[in-house]
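For reference, the structure is listed below as C-alpha cells.
With one protein chain held back, the other chains of the complex are shown just where they sit.
Letters A, B and C name the chains as they come in the text, with residue numbers starting at 1 for each one.
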Amino acid sequence: MQIFPRSANAIARASLVLTVVVVGGLLSGLMLLERTPYITNAGIRKAQPVPFSHQHHVTGLGIDCRYCHTSVETSSFAGIPPTKTCMNCHAQIWTNAAYLEPVRESFRSGRSLEWTRVNQLPNFVYFNHSIHINKGVGCNTCHGPIDQMPLVYQYASLQMEFCLDCHRNTEKYIRPREQVFNMRYQPPSNDLMGVHEVAFNGKTYSDQESLGKALHEQYNVRSVKDITSCNTCHR
Amino acid sequence: MSIDENKTKAASAKGPDVCPTKRNQLDLATVKEQIADTTGPEYWRSLEELAGTEEFQEMMHREFPKGASEWLDDFSRRGFLKTMGASLALAGLTGCTRMPDTEIVPYVKQPENVIPGRPKFYATAFTLGGYASPILVESHMFRPTKVEGNPEHPASLGGTDIYAQASILDLYDPDRAKDITYLGDVRSWPAFMEAVKGPMSVETRMAGSGVRILTQGVTSPTLASQIKSYLDANPQAKWHVWEPVNRDNVYEGAKLAFGEAVETRYDFSKADVIVSLDADFLYAGFPGSTRYTRDFAARRNPDGNMNRLYVIESTPSSTGMKADHRWPMRAGEIEGYARTLAAGIGTGFAAGTAGFNNPAGGATKFDKTVATDLSGHRGSSIVIAGDHQPPSVHAIAHAMNQALGNVGQTVFYSEPVDANPVKRGESLNALVDDMRSGKVDLLLILGGNPAYDAPAELDFASALKSNAVETKVYLGTHRNETAELCQWHVPEAHYLESWSDARAYDGTATIIQPLIEPLYGGKTAHEIVTILAGQPGLTGHDLVQQYWQKQHTGADFDAFWRKSLHDGWIEGTQHAPKTVALKSASFSATQSMPASGFELNFRRDPSIYDGRFANNGWLQELPKPLTKLTWDNPIMIGPAMAERLKLNFKDVAELEFNGKKVKGAIWIQAGHPDNSITVFLGYGRTRAGRIGTDTGFDVYPLRTSQAPWFGDGAKLTAVGGIYQLASTQGYQTMETPVGERPLVMERSLEEYKKEPNFAKEEEPAKDLTLYKPQEFPYEKEAYSWGMAIDLNSCVGCNNCIVACQSENNIAVVGKEQTLKGRHMHWLRVDAYYNGPRDNPKGFFQPVPCMQCENAPCELVCPVQATIHSSEGLNDMVYNRCVGTRYCSNNCPYKVRRFNFLLFQDWETPQFKLMRNPDVTIRSRGVMEKCTYCVQRISEHRIDTETASVREGKEIRIGEELQTACQQSCPANAIVFGNLNDPNSQVNKWKALPRNYSMLAELNTRPRTTYLAEIRNPNPELQSGLQSKTEALVPEAELQAERT
Amino acid sequence: MSMTTSRDVTVYESPIEGSPSYGMMAEFDSAEELMAAAHKTHDAGYQKLDAYSPFPIEGLAEAIGFHKNRVSLVVLIGGMIGGISALALQYWVAVITYPTNVGGRPYFSWPSFIIITFELTILFGGLSAVIGMLGLNGLPMPYHPVFNVPAFAKATENKFFLVVFSSDPNYDAARTKAFLASLSPRMVAEVPS
Partner (left out) sequence: MATQTQIPAPDRRVPVIAPGHTFSTITDKISNIVLKRPISLGWIFGFLIVFSMMNVLMMCLGYLFVKGTGIWGINIPIGWGFAIVNFVWWIGIGHAGTLISAILALLRQTWRNSINRFAEAMTLFAVACAGIFPLVHTGRPWLAYWLFPYPNTMNYWPNFRSPLVWDVFAVSTYLTISLVFWFIGLIPDLATLRDRAENPLLQKIYGLFAMGWRGSARHWHRYESAYLLLAGLATPLVLSVHTVVSFDFAVGIVPGWHTTIFPPYFVAGAIYSGFAMVLCLAIPIRSIYGLKDFITERHLETSAKVMLATGLIVAYGYFMEGFMGWYSGSQFDSFLLWNRFHGPYKWCYLGLLASNILIPQVLWLKKFRVSTGWLWLISFVVLVGMWLERFIIVIVSLSRDFVNSSFGMYYPTKWDWMTFAGTIGMFLTFMWLFVRVLPMISVFELRMLLPEAHVHENAAEEVKP
C-alpha cells in the first residue's frame, strides 16, 4: 500500500541536504564566532573613570608614550601612570574641568583611579613589553593607531594566531628602535604611491624585506623556531 | 601594589586552565581594589580597617577542614554549581571563554626605585632555636615569595635549609592568630598595654620579683640586651629559657671538659677523617649544618683529596647514609665506644667498660683501625658528638680533638652563640616550681610552645592552667596549646614582618628586616619587652638600630647600617676563636649500660622539627630523608627486632616508657640498631591548625628531663590493627629478584681509580632508528640547557624539594592523596638501601625531569602539550594539556605529576599573595613537571637580550642563572647551565668520567645526568660494608599488600 | 477487485479510466518464474522494465538488461580522496604550518602518519559506497507508484513482480497486459502513477 504522499520524496531528499547544511553551518559558525570581537574584545571601547583621550595627549600634545608608561622599556609591564603624573600638568591646566574631578579627587584622597584593563591576555600567557620594545617592535604594531583613539580600545585579536603571525615573520614587522615610539612610522615601501625610504645605520631602505633583514642582523632577533617554542610565552 | 600585571596573573583566576574565582565572595582581588590605592604603611592600615568588615572576617576565617586532602572532598566549599560552571565555561572553544573585565589600579604616588613587574631581593635571617640562617628573600611588589640562601654570608654561601625555605609558607599561613585576645575576646594593643601596666607598676616596686620571662633560645643581641637591662633594673625578675630540641649536652659537655660553656665550631673543609658519634651534622636543625654540608661535600671529590667519614649512630640519619663506614649502635653504648676509641688514640682514657656490641666483628679490629686512621691525620681530623649524646661523650670528643691537635685546625671554640646558655631543662624546672609555689605574678611566654613540648614530669600545662599565676601573657604566631592556657595572647609577628637581629652558628650577626608590614598586626618580642622596660612606643626598628648604634664604633653609622642591611650580616661580629684548656682527662660515665627492655630514642622530626612546623603543609608533606614518610611519625625499629616481635610495617603498637604509654604505627628501618626504638617529636599536636592538628602521635608524654634523648626499659607490644603511613617511595632497594638495577652507580675509591668510567652505560647509536635520523641542531643554538647532579655530594637534605615547591607554586595534597600516590613534588629525592639490611649502604638520588632529547612523553601526547623547545627543554604547556596522563605512563623516570583533583587552593587569599607570579598555577586535570625553572631562564634571557641590544654587543646568560634546586643546595650537588658554553660548569661535570645518564639503554638521551657515587672506605675494613649478602625486605611489597 | 482461486490470470481494469498509467505489473510466485518472465519480456523487445523480489536474485538484473553499475567506481574515488587528504593534512601540520620537535622525531614522521591515512581511506571509501548506492538507486524515495498496487506489499515477503513501464516505446496498455498475462503470472495489474 502507499504510505507516503507524492511530496514525501522531495521532502526526504531536501531534509537530507538540509541536515548537512545545518550541521556544517553550525560548526563553521562556531569557528567564526571564535574570531569575532564578541570573544576577542577587539575594537571594543570600555568605560573608564576618566574619558582619557590618547588622541589628544599623543597627537594633540605630542607627549611621548614613556612619559606615562615608564617601565615599558625595562619591565614586562608597561606601567600605568600614578595620579601624580596626571597632576603634573593638571595641577596647572584644566584645573576645574568637571570630567577631571576623579583625578583631583584621587590625588586629594589618595585613592587610586581604577581603570578598566583594555588589552588583556589570559593568565597563562607571559608577555614582556621590554623585549619587544628593545627588539624594534613598534607600539602600534600591536596597539594599533592608539594615537588616534579618543577612548582606547583593543586593536588586535590578541589570539595566539595573532602573536604567531609576527613571531613567524618578524622581519615583516620590526623597525629601527628609534622608530618604536613613533606613531606616524611608515614601513619602507616602493609602489605606485611612490617610494618611501627608511634610514637605518646610515643606510636607507625602500623595502621592508631588506630592512627587516638588516634589523635582524643588528638586533640579533632569535630564529623563528626559537621564538615559536612554547616556553617563549607559556611557563 | 596591584598594578603588577604578572601578579594579577597569579592572583586572579580566569581563562581555560584555571579555576573560577568566586565573584560573589570577597576574594583578594577585591581586597586589593579596596586597599591598593594607598602606599606603604597606609596600605596595611587600610587592610586593618578592612579587616573589621564582616566579609573580610568571613574570608579570613573561612572554614576549611583539617588535612589538605579533605579540602578536595568538601563539596560545600568547592560548590557543585561553581565547579560545573567552570566546566561549562571551559566547555566552549578555548577562544570562546570570554574574559571578564578586570581593573588596573595604579599608585597615586609611585614609591622610589620600584619598577612594577620586577622582583627585588632583601637580606635578612631566619632563626631556628636562636641560630640564624642568613637568607635573601625575593619580593614581588612588597610580597615576599621565595627564600634563597645568602651567598655572601659565611654561614650560608648560598645554601639554605628546609626550614628557612618553608618559612615563607608560615608567613601566609591562614591559621595564624590574627587578633590580640584576652580569654578569647578580641582586644586592642593599647588595651593590652593598659592591662599589663597595672601589674608592672606593682612589680617594679618589688624589683620584679613576680615577673618571669620564658623565651626560646635567644641569640638576638638586641633582645638579650633589652631583657638584661630590664633584669638589671629589676633583679628579682627572672629570665627562663626552654627549647625542647636543645643543646644542653653540648654546653654541659664543654663545661665538663673545659669548665666553661663554649660553642664548638668545625671546619670540615680541612678534615680528612671525620668520626661522628651520633651527630647528624649534615641535616637541617644542626647549627651550621648548611655550611658544614658545603665544606663536607667539597671534600667528597674523588679526583681531589677525598675525606673519609665514620658514623656511629643510634638512629639512621642522612649523615649515616653518606658515611664510608657506618655502625648502628644503641645510643647508650656509644659512650663506651667513644672511650675505647679515645683510649686507642692515647688520650689516657680507660677503654670503654662494658663492651658495646660491635657489628664489624671484633671491637679490637674496628675501633683500632678507626683510631689508627685518626692518629694518622693529626690536625686534619674531626671527632664530633651529637646533641643527644650525654655531656661525657662531648667531653671525650673534646679530649680526642685536643689529643689529635685538631683544635685551631679543624675545631674551634668560642663564646656561646646563645645569649643565655642556661641548661634548658633546669631553667624550665625552676620556673615551674616558682609557678606552683605562687611566686609568679606575671608570666611572659615569648614564643615557643611549652604547654605542648615541656618535659612530661614537669606537667607544665597544668602548672600554667592553675590560677597560681596571676597574669599570663603569651606571644605566639598561632593560637596553640600554650595560647589556650594564657589569658592574654598577642599574635607574634613573623620574622619576615619584624625588625630584629640574630647570630649564626659562628656568631656572625644579621639584622632581620621586614619585607612586609605585619599581615595581622603581629608584635615582636622586642615590643613586648619594651612594655616591661616601661619604654613603650619604641618600634623594633628603633630598638635594633639603637642597639647597633651603641655597638658601632666607627664614623658614619648610616653607611654601616645600610651596608649591614644590604649584605645581610654585620662586619666583624663573628665570634673569635678562643683557646680553652682541657680540665681533666677522665670523665665519669654518665649513662649506665643497657639494662632490661629496649632503648628508646627521642629525635627531632626531620620535617617538622619539634612540632613548631606542624602547620606547615610543605614540611608535613616533605618526604623524610630516609623513610620518605609524610604527614606522620612512626615508631622506628630495626628489621631483626621487627622479626623477633613479629611486627610489620604499619602495625599499630603500644610503646611503654616510664610507665607512660602511647600508640603508634611501626616503621621497619633498615640499618636501625637492634633492641632500640626511635620515636620522633613534634606530632600529635592538638592545636596546631588546620594542617597540623591530629597528625601522627605525641611522644612528649614519654619524654622526661632525666631521659631527654634516650633511655632504657621501653616496652613495645603490638595491639593489632593497621595505621596507614604515607610513604612517597614505592620500593627502597634497587635490588629486584632478577638482579640489581643500575639507577645509582657506586664504587669504592680504589675501584674508581682503577676504572674511572665504570658508570657509563652504552647508549644505542644515534642512527638506530626507523626514521632517517634527523638532527635537531642544538649545538647551533645560543643555549642548550643541561643539568648534572653529583650523587657524591648530595646528602639528601631535601632542600631542593622545598625550594622547587616554593619556586613553582606546587600544591600540597594531604595525607589521603599522598597515600594514593598523588604527591606533586616535581623533584624527588629517592633513598635506596643496598646490602645487609641491618647495616646497609644508603643512597640518595635527586630526580627532577630528565629533559630527554628523545622524550618518550612528547611522542605520545595527543595535543602536543609537551614538546621540545629549540634549546632542548622538554616544555610542558599547562594550558594545552587535556590530561590523558599518557605522558606520565610513558615516562621511564616517573617525574611527571598530575592534578587528579583540584589540588591548588584557589580561594585562600593569603596563598594568592604567596605564589610566584611568573609560574602558571595549574588547575585540575593538568599534568605538570619540572621545567628547569624555565621562568628564570626566560627572565635572564630577556634581560641579557635587552642589554645586548642596548649596548650593541652580545651578552650571554652566564652561571648567574640558577634553578631553584641548584640555588638552595647547600652541598653544591646540582649544576645547571648552558651545554653550548664550553666553559660552563655543567660541561665540566659532564666531561667527568663518572658522569652517567640514568637508564641510558632506553636511548632517551637525558639532559640531566648524574655523577656516580664514590665511597672512600678504609681498606682495612672493606669486609664490613662491601658484602651484599642478604637482600633487603622489598618494602613496597609489604606496604602494598598491607592496606 | 475480484480474486480467482485457480492459476488462470485475473486481469484488473485500470482503477481510474484514462488516468496516466505508470506501467503494467505482473505478480509471480517464485524466483524461477520471475526470472523466466523477465527473460521473455526482455527478449520480447521491452526495454523499460523492472523486476521486484524480496531478496537479491542472481542474474535477474542482467535478465532485464541492467549490466553495469558504477558503485565500485564511486568507492574508488572516495577512498582515494580520503587517503590523500589525510596524508596531506598531516604533512601540512607537521612540516609546513607549525613544525615541532616532538621527542626528537623528524618533522615528517611518515611511519606514524600511515595509520590515519589508512583509516580515512576506509572511512571515505565506506561512506561513498553507501551514499553512492543510495544515490544511484535514487533513494530515499518513500513514494513510488508501484506501492499503489495493494498486492505489491508482498514484494518484501514472498512474492515476485515484473513491471513494464509505460515509458517503454513498445508499451501499449492492452497489448502489454496481454503479453504479461501470457507469462502465466499470478495476476496482472496496471500501475497507476
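The definition used in the following text is that a residue touches a chain if its C-beta (ideal position, glycine included) is under 8 Å from a C-beta of that chain, and two chains touch if they have at least 3 such contacts.
Here the structure is a predicted model, which means the values were calculated and not measured.
Asks: Indicate each shown chain that the hidden chain touches within the full complex.
Replies: It touches the following shown chains in the full complex: A, B, C.
Asks: From the list C:M24, C:L60 or C:V164, which touches the chain that is not on show?
Replies: Of these options, the touching residue for the absent chain is C:L60.
Asks: May I ask which residue of B:M200, B:L442 or B:L859 touches the chain that does not appear here?
Replies: B:L859
Asks: Please pick, from B:K120, B:R187, B:R741 or B:K760, the residue that touches the omitted chain in the full complex.
Replies: If we include the chain that is not displayed, B:R741 is the one touching it.
Asks: Name every residue on chain B in touch with the hidden partner chain.
Replies: Missing-chain contacts on chain B: residues 16, 72, 80, 83-84, 87-88, 90-91, 93-95, 729-734, 736-739, 741, 743, 817, 820-822, 828, 830-832, 845, 847, 856, 859-864, 867, 880-886, 888-890, 892-894, 896-902, 924-927, 998-999, 1002, 1036-1037, 1040-1041, 1043.
Asks: Can you list, in ascending order, the chain A residues touching the missing chain?
Replies: 1, 3-4, 9, 12, 27, 31, 34-35, 157, 159-161, 164
Asks: In the whole complex, what residues of chain C lie against the chain that is missing from view?
Replies: Counting only chain C, the missing chain is touched by 30-33, 35-36, 38-40, 50-61, 63-64, 66, 69, 71-72, 75, 79, 89-90, 93-94, 97-98, 102-103, 105, 109, 112-113, 115-116, 118-120, 122-123, 125-127, 129-130, 132-134, 136-137, 139-144, 146-147, 152-158.
FYI, only the chains that are shown with their structure count from here on.
Asks: Roughly how many whole angstrom separate the Cα centroids of chain A and chain C?
Replies: 60
Asks: Using mean CA coordinates as chain centres, what's the gap between chain A and chain B in Å?
Replies: Each chain's C-alpha centroid was found; their separation is 46 Å.
Asks: Where in chain C do residues touch at least two different other chains?
Replies: There are none in chain C.
Asks: Could you list the positions in chain B whose residues touch two or more of the other chains?
Replies: 867-870
Asks: Can you list the residues on chain C that touch chain A in the complex?
Replies: 98-99, 140-143, 147-148, 150, 153
Asks: Name, in rising order, each residue of chain C that touches chain B in their complex.
Replies: My answer: residues 100-107, 109, 111.
Asks: Residues of chain A touching chain B in their complex?
Replies: So the residues of chain A in touch with chain B come to 30-31, 33-35, 38-41, 46, 71, 74-77, 79-84, 106-107, 110-117, 120, 122-124, 126, 128, 130-131, 134-135, 159, 177, 219-220, 222-223, 225-226, 229-232, 234-235.
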